[in-house]
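Of the protein chains in this complex, all but one are displayed in their positions.
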Amino acid sequence: MSSTTHVLPLRVYFAIFFALLVLTGTTVAVAFVDLGPLNNVVALGIAACKATLVILYFMHVRYATRLTSLVIVSGVFWLAIMVGLTLADYATRGWLGVPGR
Amino acid sequence: MTAHSDFPAHSAFPEPIEEAPEPYEHYLNHKYGLASWLLTRDHKRIAILYLISVSFFFLLGGAMAVIIRLELTTPEGDLVQADIYNRLFTMHGIMMIFFFLIPSIPSVLGNFLIPIMIGAKDLAFPKINLLSWYIYAIGGLFTFYALLTGGVDTGWTFYAPLSTGYTNTPVVLVALGIFITGFSSILTGLNFIVTIHRMRAPGMTWFRLPLFVWSHYATSVIMILGTPVIAITILLLGAERIFGVGIFDPKLGGDPVLFQHFFWFYSHPAVYIMILPAMGVVSELIAAFTRKPVFGYHFVAFASIAIAVLGFFVWAHHMFVAGISVYAAAIFSALSMLVAIPSAVKVFNWTTTLYKGSISWDTPMLYALGFIGLFTIGGLTGVMLATLGIDIHVHDTYFVVAHFHYIMVGGAIMGYMGGLHYWWPKITGKLYPKFWSKVGALTIFLGFNVTFFPQFILGYLGMPRRYHAYPNEFQVLNVMSSAGATVLGLGYLIPAVYFIWSMRYGKDASANPWGAIGLEWETTSPPPVENFDKPPVVTWGAYEYHESRVQPSLPPPKQEVMRVT
Amino acid sequence: MSPEAHSTAIGPRGVAAAHGSTEQGHTGAHPPRLAHHFDSYAQQRESASLGVWVFLVTEIMFFGGLFTAYILYRSKYPEAFIAGSHQLDVMLGTINTAVLICSSLTMAMAVRSAQLGRSKAIAGFLVATIVLGSVFLGIKATEYHHKWVEHLIPGHDFHLEIDHLPTHHGKPVASELPSGVVGESRADVPLPSAGPQDIQAHTQLFFFLYFGMTGLHAVHMIIGVGLLVWLIRPSLRGMFDGNNHNYVEGIGLYWHFVDIVWIFLFPLLYLVGRHG
Partner (left out) sequence: MPPAQGFLPNAPLFPPRASEMAREIDLLFFTTLGVTVFFSTLIAVLIFYFMVRYRRTSPTQVGVYQKGGSTGLLESTWIIGPLVIALGFFAWGARIFFAAARPPADAKQYYVIGKRWMWKIEHPSGRREINELHVPRGQAVKLKLTSEDVVHSFFLPVMRMKTDAIPGRYTTLWFNADTLGTFHLFCAEYCGTEHSRMVGRIIVMEPTEYERWIGGENMGGPSGVASGEDLFVAKACHTCHRTDSTARAPQLSGLIGKTVHLEGGQTVTADETYIRESIVNPATKVVAGYQPIMPTYRGQLSEEEIIQLIRYVGSLKQPTGVEPAPAGKAADRPAESPPSPNEGAR
């Protein structure tokens, strides 16, 4: 729990900024290359990287309390519950071979 | 002190503060006028605003329940038309759940007590607290307006495609009302979380927190993680209804079962929003009226958190026969069993607390004990519902209706009533008549059981819910249920009368009329504007009912430590 | 549950007291811009920041519903989603992504200036952020307009022009491209006779999600721009300094969050099955 705020040097901001732009370019470029199912993985992976950069540096989470990280992690975790368990239903439909079961 | 003949002095623990000088300034009298209420940022006054508004919706919902029960005394469905009946139970469910039970304990008792219990001057965001009441009120007005224009007839569950394509009642209006109110819930939860993390008094460590605060912390977690999902679900529902796009409508490629997933993703955790605060209240009551620390404090505290987390893993137990895959059904059934365990932990720890206690039969305690019994019945029938083989038969029958009324009316409302009776002297500074309050509690308990017990049998007999007319052979049990509902309704009238009576004619309450321990009893009744005259510093854990509190020469108790073997 | 649970022996206000800025009470003079119920600036700041973060978590769940629906329907109707995605303008989407990233940078700079108490700089960066945000919204509006002209508004005279679909010459390449439950299956949609009717219905679902997601995102942007405008005056008046910059920081967090949502929306909506 810091009581003074943490002022980051300018170059950190610019480095992150350029990294974000480069990643954006990459994701567009890769989208036009056929990688099969990997296309999705790459697209989401790059998006996740970008989000992480923004969260850690622009939003200062790297320098914030552990509580802040806990809050973020639980947000993502609950999203995973919602997506995961919902799809667990749809993905297993028809395994039994009886309609509607 | 001795003047209060109704409440004999519980002088086990001396009044922590000297009697205040006669006209002293407290939160109720430091300002007058409507504006001083409607623009207040004092959490205690906001709690009162909430108290008034949730009571309004309770009476409204209760009135509808009365008509429902009247209708069901005869099998023919002759009192009101089918359409009206459908609107009645829908609006009954919506009012009771979204506008009464979800806000009741957190926004009234939680709002009033959390800052005091942790020794803070207010919640972390007082303006947001007021805002949340306004949002609630606006949402309520929408719904109330929809009620006046006829109400909706979809059931409180709004299943698609009935709600999106087939009914011509003002679904969007009610949905909007719920959407708006959802934000009030979110803001309350947010406020509580930040307050509990950041506003505790010096010395108030996590494991010195009253269990009431723990359970509200867990409740808030559910509020902020679950409520946004019902918000987006309602938006999608509205969009589908207004623009005719088919996100849930199979005709356009959508999936009605997805709606059910979304709805229950919120609404199952929401049932724990309703019960957890009541559990918190009961923990307080049990400790205060046995004059003992709650047995297994750490287990009870963590059980709240466990319920909040596990509660998000079980939602599809409402959909076992709704066309989900059998494997998903099995997963959700197994997970539902897990969520019963922390509840069991609580029930057993409360019961064990009674052992060798100094048990007072004061009204709040009667409610608390009623809670434990009825919650156990409701909860165990919930476990029966979660058992796959049984749910095929009893799903959407009165067995379910009985289950949830046992938990919500027999559990949550008993907790709420117990809490109101316990903290009423603190909130208003007045005492209510002891005799009548016990009569009220017993009437409610009896009326409740006569109303809802027959519904278990009806359910197993196969009477489906949301039925306006039913086969003749179910009549006897339905009449019993309706008779009970009358007793229950009258039972609720009794406290309503003496509470209002006491505000004017009741005797003044002392700072600690129950002889209980807790920061809220260390300030005046009613508390001053910023809650304490001197900022408190905490040196004791919660519920340290120990002789050394009275005779400081005695050695203090060893801190309770969790021992897991 | 909380990380402090075990480490902090005394409550947060006790910690605040250790930093020496507490115990103003209501007897002593309360410092300016410290709300009456807080003991210290640190307590006030940490409350505000925790509050904003908790709020952002609710936002995750809010958008989460739409993402779930997206994943489900995309795995159900991969062709329709490809067809729908091809109606969107990758160029505009990419530009908008860049614009939003720039605005995040200027926002971060505004927060930094606030930490340093440089009033003019705060205002300058706020204006820059507002401008960039408005550019984003402008481009978005243009895109919406295109969709309107092209009858791609779901529920409103929706019509997917067949010849807008990328036509593929020769045999379908689909069978060379196996894919999973959640995944696109083929480069494009071969378009002989009746197939498009279905594609059309399901593309409408795609567009519903497109408008739902980007629309909600845009609403968040508009709110954000409004908040930024509101911030300009107090920052010019020198309200913010190292002790007290909660508003700038909180709104900044919100702005970055909205940026992150877009970071995910962009590939999910614009870049489906572009290759081939």
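Chains here go by letter, A, B and C, matching the order in which they are written, and residues are numbered from 1 within each.
Assume a residue touches a chain if its C-beta (ideal position, glycine included) is under 8 Å from a C-beta of that chain, and two chains touch if they have at least 3 such contacts.
Values in this document were obtained by computation on a predicted structure and should not be read as measured data.
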In the full complex, displayed partners of the excluded chain: A, B, C
Option touching the unshown chain, where B:52, B:82, B:141 or B:242 are the choices: B:82
Selected residue (touches chain absent from view) among B:253, B:280, B:447 or B:535: B:253
Contact with the hidden chain (one of B:53, B:376 or B:481): B:376
For chain B, the residues touching the chain missing from this view: 8-12, 77, 82-83, 86, 153-155, 157, 159, 161-162, 165-167, 250-251, 253, 256-257, 290-293, 295-299, 320-323, 326, 329-330, 333-334, 337-338, 340-341, 344-345, 347-349, 351-352, 354-361, 369, 372-373, 376-377, 380-381, 383-384, 386-393, 395-397, 457, 460-462, 464-473, 475-477, 515, 545-547, 557-558, 560-565
Missing-chain contacts mapped onto chain A: 90-101
Hidden partner chain, residues of chain C it touches: 76-79, 172, 174-175, 177-181, 185-186, 190, 192-199, 201-202
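By definition in this document, only the chains that are shown with their structure count from here on.
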Centroid distance [mean C-alpha coordinates] between chain C and chain A, Å: 12
For chain A, residues that touch 2 or more chains besides their own: 67, 74-75, 78, 82, 86, 90
Residue list for chain B, restricted to those that touch at least two other chains: 197, 225, 229, 258
Of chain C, residues touching chain B in the complex: 1-2, 4-5, 8-14, 17, 23, 25-26, 35-37, 43, 46-47, 50-51, 54-55, 57-66, 68-69, 72-73, 76-77, 154-156, 198, 201-202, 204-205, 208-209, 212, 216
Chain C contact footprint on chain A (complex, rising order): 1, 3-5, 7-8, 10, 13-14, 17, 20-21, 24, 27-28, 31-37, 39-40, 43-44, 46-47, 50-51, 54-55, 57-59, 64-68, 70-72, 74-76, 78-79, 82-83, 86-87, 90-91
List of chain A residues in touch with chain B within their complex: 67, 74-75, 78, 81-82, 85-86, 88-90, 92-96, 100-101
